[in-house]
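Accompanying notes for the structure given below.
Every protein chain except one is present and positioned as in the full complex.
Letters A and B mark the chains in the order given here, with residues in each chain numbered from 1 onward.
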Amino acid sequence: MRLNTRLFTLLLALLVVFVGAAAAEEWPDLSGQTVNVVALWTGDEQRKFEDVLAEFSALTGAEIVYSPTPENLATVLGTRVEGGSPPDIAALPNPGLLQDFARRGFLVAVDDIVGDLVDQYYAPVWRELASVDGKLYGVWYKAANKSVVWYNTNIFAEVGAEVPTTWEEMMEVAEMVDFYGITPFSAGGGSSWVLTDWFENIYLRVAGPEMYDKLVRHEISWTDPTVIEAFEYLKQVLGRPEWLAGGVEGTLEANHPQGIIKPFVDPPQAAMVYGADFSVSAISTETNAVVGEDALFFPFPSIKGSPAAVVGGGDVAVMMKDTPGARALLRFLATPKAAEIWASQGGLTSPNKGVDLSVYPNEIVAASAKALQEAEWFRFDLSDLVPQEFGSTAGTGMRGGFQEFVRNPDIEAITRQLEEDAKKAY
Amino acid sequence: MVQVKTWGKTKRALSFMQKRAIDIIMLVVAVFWLIPTVGLFVQSLRTGADIGQSGWWTALANPRTLTLNSYIRLLSEPTMLRALKNTFIITIPSTVFVVGIAALAAYALAWIPFKGREALFLVIVGLQVVPTQMAFIPAAQIFRLMGIFGTVQGVILFHLAFGLPFAIFLLRNFLGNVPRALLEAAQMDGAGHLLMFWRILLPLAMPAIASLSIFQFLWVWNDMMIALIFAEPVNAPLTTAIFSQMRNFASNVDVIAPGAFLQMLVPLIIFFLFQRQLVQGILGGSIKD
Partner (left out) sequence: MPTLTRSAAAHAGRRRDKRKHRLAALMFLGPAAIVLGLLVYAIVFTIGRSFFDAYGGYVGLANYKRVVSEPRMLVAIRNNAIWVAIVPAVVTALGLIFAVLTERIRWSAAFRMVMFMPLVISSLAAGVTFRFMYAGNPNEGFINAVIQQVVHVVKPPGLYPGGRLSVEDFAVAVDGGFESREFVQVGQQANFALAAIRPQLIPETATELRVPAPSPSGITGVVWLDFLSGGRGTRGQPDPEKRGLPGIKVEAIQDGKVVGKAYTGNDGSYAITGLAPGAYKVRLSPESFRQPFGGYYWLGRDFIIPALILAYVWINTGFAVMMIGAGLSSINRDLLEAARTEGANEWQVFRYITIPSLMPVLVVIFVRAIISVLKIFDLILVVAPEPVRADATVLALEMWNAAFGGMNDHGLGSALATILFLLILPVMLSNIRRFRLEQQ
């Protein structure tokens, strides 16, 4: 078994080298040049991204200075542009920011730089998501499937629970797990996106993609019946402290990584946890659980017969300064190879079609990438699409509102509050 | 007589017990004061998985689980190494310039007669307690005009502005206490201000300058607020570099714990090496917060 795997890996490696060689492109010699890169990845993600950058350095001889900027990325980049020192390449965490920056003239249009690679390797939706007024401004280097629920396989086995595919089945499993003696869910509500993503996944399934888009543009109110209905589903989980590991305070104290590991510590503190495919980083570095054996995920369940639906996120690499180093690095990031270096270590799902699904460290991550490619309904994370004051400013709008909902699951109050905040922001 | 004797005995016993009680209370207090630092140190020697699984004190029973891996990994990370370098690049000039400029100014305020000297000194006394917030916004604008917003120079300049009032105050008080006769003798010999400053006052002020330098160094080394605003990520010192890792508090504990300990290591070394100067400095000139 083990020998086989090794042999397989070896073959795979050879294959990758072969394919890589076949598609080899001429990289310019950039020795002595420095390329400044800004993105929000820190910790484990940062290490993997630095491996990618190291490969680029090896190919071109350029020196890369990477600055992780997890807080206030938009402000930091904005100030740097104003101060006349933008980085060469930045990875923006959502299409809204890309549009904003492109309109303000912070970005270099890149059609003639990477247009060919984007057409070759990406589905049209990703070109669209990186374009403003018909011009291409970036490359979606990283995508995230945020429609997954991680679970502890051992608990499911002990309970005798089947992997749920519908919301009702998931509630049944939760009830069984609770009856068995384990808190069904965990949520790292200290990271507000965990809570807003719960809602977005439900809303996409309850109301469908067209309504989702309307809500994004605030063409329907946050007090719309579809929103209320989605909140009623949400309340079945987040409005039930006895079903959340650590109750209300424990949920809010934990941020995403602290929440995501709760089903996988010993003894487990929960059975299931909503997360994203990149949560694999936290699970594998912070627990002794083996991803693929002890820890697996199932797609976020269908509601009212909704088809395969994925709420996704991603990071788009953009060029803020037109330099030879920036051009080369942007091209490099559009190649399958750049994605494979990170993808093979886990935690990165690439929207790049050229990336072989077999490079993913295990079947489930590959499955996540596949789900992302095959989703009938695919929508970008809503909180990343709405105005920043409403979607991603600490303490107000969606970020504050959903945390308050955990404390006080009053649907009337939260929808009214969200509508008020939304009115101010649009 | 007998009774008095027994009374004395009980009294002695009582005071003995009292002494023991004080010892015990103080021991508890001391342990409480030590635990956080020890805890951070132990935590920094554990793996990420162990930290997620159990508290640091469990490692004391099982010291074999401790490892230097986190430090090795931390020091192989370019961002952290850069942050360490930045911390020195910011701290050393901020200290040298503040002490140097303050010494010159203190000399003038103490020994050069000119109009408005008293008033100027009173302004400096007042400036000591001005909150840094008062300068954030204009400084950001000025730095942008100068093209040093986000750079190390900007951070240093800001530290200079807020380090000087206290430094001048301290050194002026010290220099003011040098016996007048000493200077008058030098003046008789025809020594100018520069010579007097360099030959006589500077050597005399060395103890004050030393303790001032230590304080200024610690102040800048430990600053997070100013760096948070005026240092962009590439120029970030350790404090803000670690803080930016804290968004994902748990998934980066293996960076945060050793990083934070590394950040406090230099101050602790200074503390143990220069304890006497530190204490004298605090007692002598009061400390800025």
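The rule we apply is simple: a residue touches a chain if its C-beta (ideal position, glycine included) is under 8 Å from a C-beta of that chain, and two chains touch if they have at least 3 such contacts.
Note that the structure is a prediction, hence the values are computed from the model and not measured.
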{"item": "Residue, one of B:A49, B:I89 or B:L160, that touches the chain absent here", "value": "B:L160"}
{"item": "Candidate in contact with the missing chain, chosen from B:P36, B:P179 or B:P203", "value": "B:P36"}
{"item": "Where the missing chain touches chain A, by residue", "value": "72, 74-75, 158-161, 176, 178-182, 189-192, 246, 249-250, 252-253, 255, 267, 269, 388-389, 393-395, 400, 403, 407"}
{"item": "Contact set of chain B toward the excluded chain (per top definition)", "value": "19, 22-23, 25-26, 29-30, 33-37, 39-40, 43, 53-57, 101-102, 104-105, 107-109, 112-114, 117-118, 120, 122-140, 142, 157, 160-162, 164-165, 168, 192-194, 197, 218, 221-225, 228-229, 239, 242-243, 246, 249, 256-257, 260-261, 263-264, 267-268, 270-271, 275, 278-279, 282-283, 286-287, 289"}
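Here is the rule we use: only the chains that are shown with their structure count from here on.
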{"item": "Centre distance in Å when chain A and chain B are each reduced to the mean of their C-alpha atoms", "value": "41"}
{"item": "Residue ranges of chain B touching chain A (in the complex, touch as defined)", "value": "48-49, 51-53, 77-79, 82, 144, 147, 149-150, 232-234, 236, 244-245, 247-255"}
{"item": "Chain B contact footprint on chain A (complex, rising order)", "value": "36, 38, 42-44, 46-47, 50, 65-71, 76, 79-80, 82-85, 191, 254-258, 261, 265-266, 281-282, 285-288"}
